[in-house]
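Have a look at the structure below, then the notes.
Note that one protein chain of the assembly has been removed; the remaining protein chains are unaltered in position.
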Amino acid sequence: MDWVELFISAGFWAATLRIAAPLIFGTIGELICERAGVLNLGIEGIMTMGAMAGWMWVFQGGSLWGAVLFAAMVGGMFGLLHAILTVHLGLSQHVSGIGITLLASSLSYFLFRMLLPNTTTPPKITSFQPLDIPFLSDLRFFGEAFFSHTALTYLALAIIPIAIYLLYRTPIGLATRMAGENPVALEAQGINVLMIRTGAVIVGSAMMAIGGAYITISAFDAFFFDMINGRGWICIALVIFASWKPGRALFGALLFAGLDAFQVRAQQLAGGDIPYQFFLMLPYLLSIGAMIIISKRMQYPQALLVPFRRGDRI
Amino acid sequence: MQIEPRENISPWRVIFAPIAAIIIAFILCAFLIAWTGEPILESYGYLFKGAFGSRFALSETLNRATPLIFTGLAAAVAFRAKFWNIGAEGQLYFGALAATILGTGAITLPPLLMIPFLFVAGAVAGGLALLGPVFLKTTLKVDEVVTTLLLNFVILLFVNFLLEGPLKDPMSLGWPQAASIIDEGVLPELMARTRLHIGFAIALGASIFIWALMRYTIWGYEIRAVGANPNAAKFSGISINKTVFLVAMLSGGLAGMAGITETAGTKGYLTLDLSPGFGYSGIAVAMLANLNPLGVVISAVFLAGIYVGADSMSRAVNIPTYIADVLVALSVLSVLVSLLFVQFRVRWR
Partner (left out) sequence: MANLKISNVTKKFGPLTANDNVSLEVSEGEVVALLGENGAGKTTLMNILFGHYVADEGEVEIDGIKLPAGSTDAAIRAGLGMVHQHFTLAENMSVLENIMLGTESLWSLKSTVARSRRKLENLSNEYNLHVDPDAGISELSVGERQRVEILKVLYRGARILILDEPTAVLTPAETDQLLANLKMMVAKGMSIIFISHKLHEVLAISDRVTVLRHGAMVGEIETRNADKAILAEMMVGRKVTRPKAEVMEPGSIVLELENINVAGKDKATDLLSNVSLNIRESEIVAIAGVAGNGQRELAELLSGLRPWDSGEFKYRGEVVSKADANEFLKMGFGRIPEDRHHTGTVGEMSVWENLLSENLRKSPFWKFGTLIDFSAHRKKAAELIEQFDIRCSSMDTPARLLSGGNMQKLILARTLTADPKFVLANQPVRGLDEGAIAFVHEQLLAARTNGAGILLISEDLDEIFSIADRVGVIYHGHISQLLNVRKTDIQQIGAMMGGDMKAVA
């Protein structure tokens, strides 16, 4: 009966949302980049940088929303670097992305050590607190599960419909999707492909960084080394699982987060019969499993990984 | 701005472009050092002295370079075929597991056989670690970047489980570490009274072997053709799947050997901190070498020098060791850009 209780406990659902939120930011960020035709393997490093930058902003006395903006700005700058290398210079998106991850994560650790040379236990900040929503927060079960979250969590959920609207209902969204399907068509209609792709990579990277910051200023209140721990790579798997559609990305992130929340609780329920490492493996194995399931009917953007130079093939 | 291919590629440019790029990386890093308030040239002086300044420093650097050569070759071979194996870290640990399972007493052979046996076992184990991703890639077209990356985490957790359970050395006083490799399997010293072992010589041999393989054999031809233009390769009768599989086994095998040099050479036993990210650094090594197997040796020594040197620099002046990673990352990105200018010319207008 313990297992049933697990699923009807409000704590489980609350944890699911908390785990899903940074993944939603990261996945939508990556999705925007890839929809414009640019794979961004810098995500792991950019999330690390976002986590560090956001936390540091608050630690140095800045406001929480200021931290979100600051993280987004720093993330956007790494996005710009990736865009210059891959979009403007046409270098390998794989190689540049890995380079960005190396740079962003090492720089985060370096700066963290520089600014806090002599700390052994990571200092804490006052992070985003749960919003008290009149009436809703007081509901039994639902109040705790769904209406006791921080503003940043709700922002993560709000991002999905915004992304859907922008991608499918506005001219800029159409141009972004076209940049990933057939950049030549975009160029032929007088729209600057390089500009659209650059913009998409910057915006996407900014969202990844917010996802990283969520972890240090909303989910926790401190910055640790190796804190991102592969979440960026999981976002890339989720984009594939979502077949490059934002709605499915939400579904994928929630499914994944649910399993992660389950795994933590199942560990306690199993009470040591199964070594804890196997539970910790579950999220990674699930991501691989999700990619296998989707592989048969994958419809990726036609111009993903394809560099564009003006005058090409026209 | 317009980018045009060059008609002739001057060999001088091929050599000097990466050197210039690395100098630029050092200059960029100098800004970070300046910000820490330490003297720039003096700090770099400590770095170089720490890396190459003495017999001991040099031996430490070459020792550190040994696994990097293997993981660098692993990435170079795979990336040449555009098979994006980012899982060298996991494959390294699989190799180390093979050394632990077979080399701690289960099998005893004279050293002349035991050491080659361990390397073969490590290579097989490393290849095995890539079997899943390459199978998924060739049959279901599942992206290998993500599968190999995520498997790193899975494998590390698996090793963690083994070290706290079945493989835990009862003599280790509670530390999660495995039993020591038997004496017959330990790699002999290459330089007296240092940690530099014969693994370095084997790594040099491996890089010459891979270089010759890529250049002089049909396999190498097929790997290069599949990487540069899979459609044309397929058209001329090359089996893409077979080639990708071969590449994966080579790449995984090389990464697995890095696990052998660390367990049977440098450390003597398997622990969870056996590799400070050699698998990931191998990617940087390969990129700095522009995927050239001989260049991998040079770039591995360079990278190892930075890591070893940064350690002693941070002891002498107040600069966090993470500066080494920043320097490496900047080098990778600037070399990447510099190689563009070897093949292309930029016209501004």
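As written, the chain order gives the labels A and B, with residue 1 at the start of each chain.
Convention: a contact is a pair of C-beta atoms (placed from the backbone, for glycine too) under 8 Å apart; a residue touches a chain by one contact, two chains touch by 3 or more.
Every value quoted in this text rests on a predicted model; they were computed, and no experiment measured them.
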Field: Visible chains in contact with the missing one
entry: A, B
Message: Among A:N182, A:T216 or A:Q277, which one touches the chain that has been omitted from the display?
response: A:N182
- line: Missing-chain contact among B:I86, B:L163 or B:A233 belongs to B:A233
Message: I'm checking contacts with the chain that's been left out. Which of A:L136, A:I172 or A:A270 qualifies?
response: A:I172
Query: If the hidden chain were put back, which of A:G61, A:P134, A:G190 or A:G272 would touch it?
result: A:G190
- request: Could I get the residues of chain B that touch the absent chain, sorted low to high?
  value: 2, 4-5, 7-8, 216-219, 221-222, 224-225, 228-229, 231-239, 349
Statement: Note that chain A touches the absent chain at residues 169-172, 174-175, 177-178, 181-182, 184-191, 299, 302, 310-311, 313-314
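Here is the rule we use: only the chains that are shown with their structure count from here on.
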- prompt: For chain B, which residues are in contact with chain A within the complex?
  reply: 1-3, 32, 35-36, 79, 84, 86, 136, 140-143, 145-147, 149-154, 157-158, 160-161, 164-165, 280, 283-284, 287, 318, 320, 322-323, 325-326, 328-330, 332-333, 336-337, 340
Statement: The residues of chain A that touch chain B in their complex are 41, 81, 85, 88-92, 94-96, 98-100, 102-103, 105-107, 109-110, 113-114, 117, 229-230, 233-234, 236-237, 240, 275, 277-278, 280-281, 284-285, 287-288, 291-292, 295-296, 298, 309-310
